[in-house]
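As you look at this complex, bear in mind that one protein chain is not there, while each of the others sits in place.
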Amino acid sequence: MTFQDVLIQQVINGVSLGAIYSLLALGFTMVYGIIELINFAHFNVFMVGSFIAMYILQALGLNGQNVILTGFSLVGVLVVALVGTMLLSGALGVLIERTALRPLRGVPGTAAMITTIGVSYILFNIVLLTIGADAFNFPNPMPTVRWGEAGVVLQLREVLVWVVAFLLMACLNYFVRRTKMGKAMQATAQDQEAARMMGVEVDRVVMITFFLGSALAGAAGLIFGLYYNYTNFAIGYTAGLRAFTAAVLGGIGNIPGAMLGGIIIGLIESLGGQLLEVRWTDVIIFSVLVLVLVFRPTGLFGRATAARS
Amino acid sequence: MVSPGTRTWSIGEALAAPFRRLSSDQQRWLILTLVVIGALVFPLIDRNEGDIDAAANATAFAVLALGLNIVVGLAGLLDLGYAAFFAIGAYFYGVTSSWQLHPEWSSFWEPFQWLGVVAHYQAMGENVVHFTLSFWIAMPLAALVAAFFGVLFGAPTLRLRGDYLAIVTLGFGEIVPIVVRNWPTLTNGAMGLNGVQAPSLFGYSFGVTSSPYYYLGVALIAFLIFVSSRLKESRVGRAWMAIREDEIAAGAMGVNRVKLKLLAFAIGAGFAGATGTFYVAKLQTATPDMFMFPVSVMILVMIVLGGMGSVYGVVLAAVILQLLQSWFLQDLSGWLHVLGRAVGNDWMQQIDLTQSIELIFGIILVLMMLYRRQGLIPATRATKALTLEQQTALPSRGTIDVDLRVVAPGELKPGTAMLEVEKLLKTFGGITAVKDVDLRVEPGSIVALIGPNGSGKTTLFNLITGMNAPDRGRISLLGEDITGLPSHLIVERGIARTFQNLRLFSNMTVLENILVGQHSHTKTGAVGAVLHTHAMLAEERETREHALEILSIFGNRLMPRLNQVAKELSYANRRRLEIARALASRPKILLLDEPTAGMNPAETIELAHQIKSLRGMGLTVFLIEHKLNVVNELADKILVLDHGEKIAEGTAEQVHAKPEVLEAYLGRKVAHA
Partner (left out) sequence: MLEFHDVDTYYGELHVLKRVNYDIKQGEIVCLLGGNASGKSTTMKTVLGLVKPRAGTVVYEGEPINNMPTAERVRRGIAPVPEARRLFPRMSVLENLEMGAFTRNDSNGIAEDLERVYQLFPRVKERLKQQAGTLSGGEQQMVAIGRALMARPRLLCMDEPSMGLSPAFVEQVFEIIQSINKQGTTIFVVEQNASMALSIAHRGFVLQTGEVVLSGTAKSLLENEMLKKTYLGEMEH
C-alpha cells in the first residue's frame, strides 16, 4: 500500500464519517437559524434514533449480520427502516419542542439552552437505565461488496452512506428553497416578526424545523449503525461534539455550511487520525473549533450571526 | 367555628412567633448561626466515617458550585466545561506532590530542595527527585494555573454571542481529560495518579480520616461565600450584572466587557483549581474519569436548583444533591429491596436508584427552567439600600449647586471644539446611513440634531460613541482623535449618551443603575472589593454621594424611588434615569437621543428646563430631538440631517428659512404650497 493509497482510503472513510456529521449538524444549524437556540438534546435524539432503527430492523426479521439481502428486498428494507426511523425521531423532536422548549420561547438568556441539556441528560439516562450500557450488534442486511484492490477499497456500506446522505440533503435543499413552508422557514430565520406579519405561523415553523432536524438525526443514527455495525447509549456525545464543530465551521444557521462543515470534520478525523494518532483526534477537532472562532467567527461560509447586536 | 386543624396549626404558630418578631436581618443571622453551628458539630455527633466522608466530598462540590456561580450566576456566562479547571488544579497538586515525576537528581534541584518543594531521594541504587510541594502552597498556585487556562480558553469566545462560550467550554471540558489520559508520563494516564501526599498543618498530617478534610471544606465554603458576597456588592459585581442585563448599555457606561468577563472566568476557574487541589489531597489519587462532562453538569444543576447568582441557594442545592446521592437514594433502594423481597418482585429487589441520579439531574434542569427559573432561594438584591436618613439628608429640590464641570475653563484651548466630526461615512448593505458629515459642537453649548426618522441621526450617535465603527472620517473630542475606539473607552474620554429606545438595566435599582454609570471613573478591582480596602470603602461612599447629587438634578422625581427596580418606573422616570445614569459618568459632553420621546407636554417642558440647567452647570449637550418647540427653546445651534447628509446648520431662524429643510420635513408639494 503506497502512501497515496492510504490517503485515498482515508478520504473515502472521512467523507463517509463526514456525511453522518453533516446530517447531524443540519438539525442543529436549522434550529439555531430559526430560534437561535443551541439544542444539546439533538445529539441524543440521534442516539435514540439509532436504537429506533435497530428495533425496526429487528422487527423486520434481521438480526446481527446473519441475514443478507440483495436487490429490491434490500432497498425495500432499508427504505422502510429509514422512513420509520425518521418519522419516529422527528416525532421525538416535536415532543421535546412542545413540552420543554415552547413554554420558554421569549425567555431571555440561557434558560432554553439549559433545558436542552436537561432533556439531553434525560434521553441519555433513560436509554442507559432501560436498555443498558452494552454495545449492541446493529442488524445489517447488506452483502459485503467491495470495489478495488488491496490498496484502496470502496465498500457498499460507504456507497450507501453517501447515497442516503446526498439524497436527504438534496431533499432538504429542495424543501427549504422551493416549497412554501421552506420559504416560511427562511423568512422566519431572517426576521421573525416580519414573517409573522406575512401570516407565517411561527410556532408551526419551529415545530416543523424540529421535526426535520430530528428526522435527519434519526437517519444519521440509522446509517451510523449500518456503517459501524453497532450502536450504544454513548454515541450521541462524541458524534455530537463533532457535529457541533461542523456547524460552527460552516457558520451556525447556515444549511449548506453545515453540510460542508460535516465533510470537513470527517476528513480531519480520518486524515488526522492517520497522520497523527487516533487518540488525539478530539484534540485536533477542538483546536479547529477554537481557531475558527478566533479567526472566522461567522464560520467558513457563514454570515453575520456572531455579534450580539 | 373552630376547625379541627386549628389546634395543630396554632402550635406551629406559637413556635414560630418569636422568630417572626425578629427583623428579616436578624432572622438571616439566626439561621446562618444555626447552620454554622450545625456544620461545625456535625462530625462530632455523627461519628459514622462514611457519613463524614460523604459530607467532606459534598463540601468540595459546594465550593465548585460557588465558584461556577460567579461565572454563570453573576456574570451570566454559561460554562459547560467547568470540571476541566477542577482537573487542572487536581493534577497540578497531584503531580507536584507525588512520585509521578522522579527525574534524576542533579544540582539543579538544590535550590528547590532548600525551598522544600522537592526532596532528594537516595535508596536502593536510585538517586532521584521527589516532588513534595506543600498543599498550602499548591492550592493558590493551582488556582493561578487554572485561572490562566480560563483566560486562555475564554478569550477567543468572549467577543461572540454567549452561546459560543457554551460550546467552547464544553469542548474544553472534553479535551482536558483526553489530554490527561494521553499523557501518561505526566499523569500516569487512565490508571491515575497514586500516592498523592496528604496535607499537614503544624506537623499534624490530615492522613486518610475524613474530619480534617470536612473542616477544611467547610472553611473553603465560608471563604467562597465571603468572596462571592463581597464581589457581588461591589463595582465589579454591578458591572457583571450590567453585562448580564444589557451588554451594549454596559459598554456605553464604560464597562470593559471583555476584561470583566475574563475576570469572572478567571476567578471561577481559579476556585475550581483550588478545589481540585483539595479534592485530590483528600482522595490521594486522581484519574481522568473524575473530571468528565457529568461533573460539569452536576455543578450546573446545583446552581440551577439553588438559584443563579444566589450564594446561599447554591450551597443549599449542593447539600441537597449530595444528600440525595449518598443517603436518600441508597436508603430508598434498600427499602425497595425489602419490599421487593416481601412481595416477591425480582425487579424491585435489584433496583439501584443511585444509578438514576443523572436522570434526576436532567429532570431537575428541565423542571426548574420551566417552573422556577429563579431557583430555590432567589438571588437577593446586591446593593444595600440607603437608609431613610441618608436619603432625606439631601435636598429634594434645588439643582443649582451641582457642579458638572469636568474641564476647567483654563484647560480649554481657544478654538478647540468640544466635539468635532469630519467627513464621517457609514454604509449598511446598500444604504448609506451617514454621508460625509462634518459638525462641531462648541464647549458649553447645546446643539440639536434634527431630521426625519431614518435620516441617520441615531447612526451618527452610534458612530460617535463607538457602537459602530465608521467606514471613513474622523471624530475628535477636545482635539483628541477618538475614531474607532471601543465604547467603554469613549465614555472614559468623556462622552456619555442615552438611547432612543431606553437601555436601562431593567432588573437593577435606580441607585445601581447610577452606580454602574460611574464605572469609568472608579477603580475598585476584584481584590479591593473582597478586602474592603480603605480606598474601596471611600470610593463606594463617594459614588453614592455623587449618585444622590446627580439625582437631585431631577428634584424629587427619582430620589424617593432610589431602591425601586428600573423596570417598575414610569416611562418618563425611565427617561430621566437614563440621563442620570449618563451624567453619573462625569461626561464632558452628553449625547441625548430623543430625551422627551413619549413624554407629555408638561413633562417635556420640565425636562427641557432641566437640560438647560445642565448647561448652566458646565456641561455641553448634543441632542437629537423631534419636538421643535423643545429644539428652538434649547439649542444654540441646530443641525439638520436628511438621508445621512447635513443639509443645514445654524440658529433656529436660519435653519427654518432654508427651503431644503422645509422639503425634508414637509415634502416638496406642501413646502411650496
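Which chain is which? They are A and B, in the order written, and residues in each are numbered from 1.
The working rule: contacts are C-beta pairs under 8 Å (C-beta built on N, C-alpha and C of every residue); 3 or more make two chains touch, one makes a residue touch a chain.
All figures in this text were calculated on a predicted structure; none of them were measured in a lab.
Asker: Out of B:R493, B:H532 or B:H626, which touches the unshown chain?
Answerer: Residue touching the absent chain, from the options given: B:H626.
Asker: Please identify which residue in A:V200, A:A219 or A:A246 touches the non-displayed chain.
Answerer: Touches the omitted chain: A:V200.
Asker: List every residue of chain A that touches the chain not included in the displayed model.
Answerer: Spelled out for chain A, the touching residues are 180, 183-184, 186-187, 190-191, 193-201, 303.
Asker: When the complex is taken as a whole, what residues of chain B touch the one chain not shown?
Answerer: With respect to the unshown chain, the touching residues of chain B are 429-431, 452-455, 500, 567-568, 571, 594, 596-601, 626-629, 632, 643, 656, 661-670.
The criterion applied here is as follows: only the chains that are shown with their structure count from here on.
Asker: Using the touch rule from the top, collect the residues of chain B that touch chain A in their complex.
Answerer: Within the complex, chain B touches chain A at residues 72, 76, 78, 80, 153, 156-157, 159-164, 166-168, 170-172, 174-175, 178-179, 181-182, 244, 247-248, 293, 297, 300, 304, 355-356, 358-359, 361-366, 369-370, 373.
Asker: State the interface residues of chain A toward chain B in the complex, per the touch definition above.
Answerer: So the residues of chain A in touch with chain B come to 36, 38, 100, 103-104, 107, 109-115, 117-122, 124-126, 128-129, 237, 241, 244-245, 248, 252, 279-280, 282-283, 286, 289-290, 293-294, 297, 305-309.
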